[in-house]
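Only a single protein chain was left out; the remaining protein chains are all shown in position.
Right, subunit A next:
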Amino acid sequence: MDGRNFKEKVVEMKNITKMFGDFKANDNINLTVHKGEVHALLGENGAGKTTLMNVLYGLYQPTSGEIYIKGKKVNVENPNVAIENGIGMVHQHFMLVEPFTVAENIILGMETTKGIGVLDRDKAIEDVEKLSEQYGLYVDPNAKIQDITVGMQQRVEILKALYRGADILILDEPTAVLTPQEIEDLIKIIKNLTNEGKTVIIITHKLKEIKQVADYCTIIRRGKYIDTVKVSETTEEELASKMVGREVSFKVDKEERETGDTVLKIDNLVVRDNRNIKAVDGLSLEVKSGEILGIAGVDGNGQSELIEAITGLREVESGKVYFNSKDITNKTPREIIDSGISTIPEDRQKRGLVLEFTIAENTVLENYDREPFSRKGILNENKIKEYAKDLIKKFDVRPNNEKIKAKALSGGNQQKVIIAREVSNDPDLLIAAQPTRGLDVGAIEFVHKSLVEQRDKNKAVLLVSLELDEVLNVSDRIAVIYEGKIVDIIDAEEADEKTLGLLMAGRGGKRNEN
């Protein structure tokens, strides 16, 4: 295999157990990684992947177990020890100083100076350029972090680790924030790194990427070690069932059904984004009851602004939104919710949940001020608790304790809380914006099932997703959005990835002219 032989063990984690109170986040896990390999760490959200890597990086102390780095037993007390031993970690949320330049961020803490403490800026830029060339990590050393794309920020993080002499790189969910094009670039970068003799550990739950990039894959389920497999000798289905612990279906089962009346009608809508540019620019669309209408498109073509406008969070400049034949243009979010529209927001941590609130408090975010949850301004805690318990049971939220804070839940379970809340409002229209972003296969299956259930109850569903597979699998009709307009609407049966891809890129499409 391209000159890498995977004989030399660089990381060995033996019988690692990490307890948080009574909760075993890692239960006797073993992990062996060889020099030059890409080792994927696969598991559902909350399985303990990140915890294990935080132990390796010295952010957590293991309750028991041993760590060997390059054959030597190391007590990784803190990240400095990890860095000294050549380990670098790129976290899911980047740790960059936004107003600083790329070069300044990379050398931060290890600045070279010209004698008397004056920062040697030229040297820094030179160093960064050299590193960036060596590994094919393109960055602009003089650009400020706040001005560059997420993909480039990630490359800065990787360079930062390399600059500190890392030869074992841990990437925590590196693709979660990237566009498909950026993901391809990242995969190239990872290959360059291993060709240069670096070792990469990648935390992920995306099976496709594992197949594309990883040599070995260790699977963790609910804190326990399940297996380590050679990726070339396994299939996505096998990996999925090992991760979830049961067979997983990638196909969405749904039956043919008749559509009913128009539930949502958008007419020539114009909405401006935060930079005051027309993000939605004369968009028209109809969603009928009993159908899932999927909106496909590349990120940033007006999807977020469209949803915010429908739900009352953003002002409509011109055009109309009709819901069940009533004009709801520029109504308040509360009025729109009350009229029968529920939304699974695009960003569950920003919009969907108050993370510091308990699950119970989050389940009544839209109806806390109504009976039975409150009377005359006084909350009825018992009723809220009962309601939350009921939802937790129905939607299998784990852990099943309504008193814990939402921030303590895994991404998939946070999403379950939101879906539980939104679906329980029994809306005529359910808007789902990127409902499976960052979720693992088990949770994705659940989300898709919930959407189809709504459709089968003769409700309308508007699905907006950047994942083409998702739009293709779940929708009945697919509308392609490009530069704030719907360029074409196709029956899902007749759609394929290639046609959609072209439409999404603004090529082809019968409505393109007007």
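Assume contacts are C-beta pairs under 8 Å (C-beta built on N, C-alpha and C of every residue); 3 or more make two chains touch, one makes a residue touch a chain; residues count from 1.
Quick note on the criterion: contacts and distances are computed from a predicted model.
Selecting from "Molybdopterin synthase sulfur carrier subunit", "ABC transporter permease", "Extracellular solute-binding protein" or "Membrane protein YdbS with pleckstrin-like domain", the unshown chain of this assembly corresponds to "ABC transporter permease" (UniProt protein name).
Remark: the omitted chain is touched by one listed residue; of A:S132, A:T175, A:N301 or A:T343 this is A:T343. Across A:D369, A:D396 or A:D469, the residue that sits in touch with the chain not pictured is A:D369. Of the listed positions A:L355, A:I489 or A:L502, the one in contact with the omitted chain in the full complex is A:L355. Here one chain is not drawn; of A:N5, A:N142, A:S318 or A:T332, the residue touching it is A:T332.
Taking the whole complex into account, subunit A touches the unshown chain at residues 61, 93-94, 98, 177, 311, 313, 332-334, 337-338, 343, 345, 347, 349-357, 361, 365-366, 368-369, 374, 377-379, 381.
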